[in-house]
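Report on the structure given below.
Here the complex is missing a single protein chain, while all its other protein chains stay put.
What follows is chain A.
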Amino acid sequence: MASMILQAEGLKRHFGGLKAVDGVDLALNAGEIHALIGPNGAGKTTLVSLLSGRQVPDAGTIRFDGADITRLPAHERVRRGIGYTFQITAIYAGLSVFDNLALAVQRGHPRDLSGAVTEAAARVGLEALLPQIAGTLSYGHQRLLEIGMGLALHPRLLILDEPTQGFAAGEIEGFMALVRGLVPATTVLLIEHNMDVVMALAERITVLDQGRVLASGLPAEIRANRAVQDAYLGGSHAGD
């Protein structure tokens, strides 16, 4: 049994009457690629906001590497090794690619900053674009920069929120190879709509629906799960 790096229990986050996250348990094994899927509005983004500290849960606990981080502010969680990449690209549009990456890289206090930045850029194939202003990059390159900044933090857990959104088909292949190369040093929590990517990458999958965990298990189990098929087909299971 692999050791657990992150463990969330009974997480709740309600917005008025909307139960965005309604009693979710989630456990991530160290070194795995774990996918979080579910229909639109299932609560995926709210759940990762709770995990990354961008929102505070109404109830429940989150443990990271054995320590309770439920009340820890987001920047403290990043320092402890939880990296996060934004669903909506949140780069520094007015700064150069170099400065964007340097802001992540310099967290590790490298002696040779520009060398370390070049290395970080090379991981996502942006080393030729370092002097360019980030806001002028193509959308795909901006997505890569976003991911590159997350990687440059050398997180122990990397949360990728809809990373392949806006990628061209050829870019997805490269992205998948990149993510595969991260484990087992880094644990990856992948929120993804593209089922081909999920099935190809994930070792385990958790399915959310209406703020609750519908199913959790191996890709084959999830694929065969009747309730999951219903949820994705828009079937109703009111009263659960």
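Keep this in mind: contacts are C-beta pairs under 8 Å (C-beta built on N, C-alpha and C of every residue); 3 or more make two chains touch, one makes a residue touch a chain; residues count from 1.
Going forward, contacts and distances are computed from a predicted model.
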Choices "TatD family hydrolase", "BlaI/MecI/CopY family transcriptional regulator", "Periplasmic dipeptide transport protein" or "Branched-chain amino acid ABC transporter permease" - which one is the UniProt name of the chain not shown: "Branched-chain amino acid ABC transporter permease"
Identified contact with the non-displayed chain, of A:R107, A:R180 or A:R223: A:R107
Contact with the hidden chain (one of A:D99, A:E119, A:E203 or A:D230): A:D99
Chain not shown, touching residues in chain A: 52, 54, 73-76, 78-79, 84, 86, 90-95, 99, 102-104, 106-107, 113, 149, 153
